[in-house]
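My structure is below; once you've seen it, I'll send some questions.
Rest of the complex left out; these chains stay put.
Each chain carries a letter (A and B) given by its place in the written order, and its residues are counted from 1.
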Amino acid sequence: MKLLIAIVQDKDASRLSNDFIENDIRATRLSTTGGFLKSGNTTFMIGIDEERIDEVLSLIRESSHTRQQFMTPPVNLDAQLDSTSSYPIEVQVGGATVFVVPVEQFHQF
Amino acid sequence: MKLLIAIVQDKDASRLSNDFIENDIRATRLSTTGGFLKSGNTTFMIGIDEERIDEVLSLIRESSHTRQQFMTPPVNLDAQLDSTSSYPIEVQVGGATVFVVPVEQFHQF
């Protein structure tokens, strides 16, 4: 048993959630926020047997595409920077980050 | 020191939270969503010394009961399935899932 912590873009989360259900993978969903652009993302916690890790990783990879998107950067608190930096800019978003964490005990009550 | 990640039903969370306080167990609470029926649940993150793991597991087991409940399944996106599947159905809910994860360093500032 391993714990997979997968951070994906909000737009990819619903499809991925359905993929998990179809493949009988129990995932717990957290609403999270990314560091850099403060955009919303979704974190899934998935407890899975070791032999199914690659299957889960494949589902995540297929559902999470990098893409171009316009975003408004967070309000700039540094007065030295140019005020135009609060206009929308095109950035590459998407993709997923996955941590596989060891589990010493697993219980279901 | 271990990190316990406990996912319980929303209905059981308040009682369990009080149990933790009464037993001087520090727990951080996250609002989460379950995979299958998209019902709300609550995840507790608990840092605990190894010799108290069984005590925490007992509290979780006592507070989390499986029970029958009516739920409306999520909207069905697969047109081939019968539309009646969006009516409430009786399901077994409750119970808890607990992961015990190793901790290499623990700091309090």
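Throughout what follows, a contact is a pair of C-beta atoms (placed from the backbone, for glycine too) under 8 Å apart; a residue touches a chain by one contact, two chains touch by 3 or more.
Every value quoted in this text rests on a predicted model; they were computed, and no experiment measured them.
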Query raised in the report: Hey, this file places 2 copies; any idea how many the whole complex holds?
Result: 3
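Here is the rule we use: only the chains that are shown with their structure count from here on.
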Report summary line: Cα centroid separation, chain A vs chain B, in Å, comes to 20
Requested in this report: Would you mind writing out the residues of chain B in touch with chain A in their complex?
Outcome: 2, 5, 7, 30-36, 41, 43, 53, 57, 60-61, 64, 77, 95-102
Report summary line: Per the touch rule above, chain A residues touching chain B in the complex are 1, 3, 17-18, 20-21, 25-31, 45, 47, 101-109
